[in-house]
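Missing here: one protein chain of the complex. Every other protein chain is in place.
== chain A ==
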Amino acid sequence: MFETADAVLLARIQFAFTVSFHFLFPAFTIGLASFLAVLNGLWLWTKDTKYLDLFRYWVKIFALAFAMGVVSGIVMSYQFGTNWSVFSDKAGPTIGAPMAYEVLSAFFLEAGFLGIMLFGRDRVGPTLHMIACLAVAVGTAISAFWILSVNSWMHTPAGFMIDPDTGQFLPTDFWQVIFNPSFPYRLAHTVTAAYLTTAFIVGGVAALHLLRHRHRRDRVSPATRTMFSMAMWMATIFAPVQIFLGDIHGLNTLEHQPAKVMAMEGHFESHPEGAPLYLFGLPNQAEQRLDYAIGIPKLSSLILKHDLNAPLAGLDTIPIEDQPPVAIVFWSFRVMVMLGFAMLGIGLWSAWSRWRGTLFDSPMLHRAALIMAPSGLVAVLAGWITTEVGRQPYTIYGYLRTADSAAPLDAAAVGSSLIAFVIVYFAVFGAGTYYIMRLMNRAPVVAEPRMKDHADGPIRTAGTTPAQQHKTRSIQPGE
């Protein structure tokens, strides 16, 4: 038994590790794909070259992040079978279909049009190139739809029955499977998080170059200003929206996964007459209490029940073996929320600066935006940890325990693959992150008035594009 338990723990660490790495890339590219489609559309519409400059700048970064997302995603799609084969056998009949739909409706769309988006501007003309950009952006959104549907089903399973012979989850109503109770909230909250992640990275890069220009006392390119302005609009609009979405997602979680909310709030005890909001505390799960707790009386009840004196049940109502690991959930939730409010702060600050006409001349704001550049990525990971660790000890909430989901593998097998993944991920994605940061470190190039993408260095091939066909090669205006 000892060996089995070990293998499960190692499989959990491996899954957490690989999914955390993977999730960062789509969190960034979902927003970036839309941003690129908007930039390309603005360029075609206004013929203002600053939009083309920005497109060329961000599309190189997108290509790098997308490639890393793809290769780490393929790992995820096979890891269900290699490490979690019992889960795969049981849940496959129900969630396999939405996952197959993700491949058919999203992955192929992204992959099929990515080549045209990156290399094809001169070959297919502006309209089809725009369609390719839209196809990639829509593909990332469709992908988010399906994978969050599957993930939500694991939190709030619906529309199935259990086969008494095989223990498989058999679908009875796919509408309920896909639109399960937590799905709309999770989808809205996660996609908005992805947009905010991109906004803060774009804003941080723009802020870096604004600060550099100020330091060097040279002219700021219109592209950099536009980049900062667009990013700050996103922060101003979407940070408050996200806090609202987070709140209603939390209420939904309280309804369906109360133990998770109890862990998020640190409520070991039930509060019959209004629960406090703990700002700080050290969860002590062994003793079932929150040490050094500092809280605001009744505020938790107000947030969760919209009533100061509403009773809230605590973890004392849940058997200890059914409780999620409280400390991880408690702290990751606080990290996410703090970053969310910091984003709101930047959004309001930038709106105030914009109103006063100092958006591009406020070094304090630019420094804050630069510091906040990775905040979206951190918040997304923290939120993901909150929701996934909060689901424990279940893979399919209330039905299938994590310990009963794993493949019948030797601990040695899972352990050695875990070591291999850790080494490869840090080496490969470390190098990729370095290349992305190096690209970000250069300011957007001000364009020559030409349309050709490879005029100032092509997109992901730094000097080479797949060749034009001799016979059909068209001469560009101005060539």
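Heads up, the rule we're going with is that a contact is a pair of C-beta atoms (placed from the backbone, for glycine too) under 8 Å apart; a residue touches a chain by one contact, two chains touch by 3 or more; residues count from 1.
The definition used in the following text is that contacts and distances are computed from a predicted model.
*Asks:* Name the chain not shown, per its UniProt record: "2-oxoglutarate ferredoxin oxidoreductase subunit beta", "Aldehyde dehydrogenase", "Cytochrome d ubiquinol oxidase subunit II" or "ABC-type sugar transport system, periplasmic component"?
*Replies:* Matching the unshown chain against "2-oxoglutarate ferredoxin oxidoreductase subunit beta", "Aldehyde dehydrogenase", "Cytochrome d ubiquinol oxidase subunit II" or "ABC-type sugar transport system, periplasmic component" yields "Cytochrome d ubiquinol oxidase subunit II".
*Asks:* One chain is left out of this view; which of A:D89, A:D247, A:E269 or A:D316 touches it in the full complex?
*Replies:* Only one of A:D89, A:D247, A:E269 or A:D316 touches the chain omitted from view, namely A:D89.
*Asks:* Determine which one of A:P26, A:G120 or A:P157 touches the chain that has been left out.
*Replies:* Once the missing chain is taken into account, the touching residue is A:G120.
*Asks:* Among A:V329, A:A407 or A:M440, single out the residue that touches the unshown chain.
*Replies:* A:A407
*Asks:* By the contact criterion defined above, which parts of chain A meet the unshown chain? Give residue numbers in ascending order.
*Replies:* With respect to the unshown chain, the touching residues of chain A are 63-64, 67-68, 70-75, 77-78, 80-82, 85-86, 88-94, 96-97, 99-105, 107-116, 118-120, 123-124, 166, 168, 170-172, 174, 407-410, 412-413, 417, 420-421, 424, 428, 431-432, 435, 438-439, 460-472.
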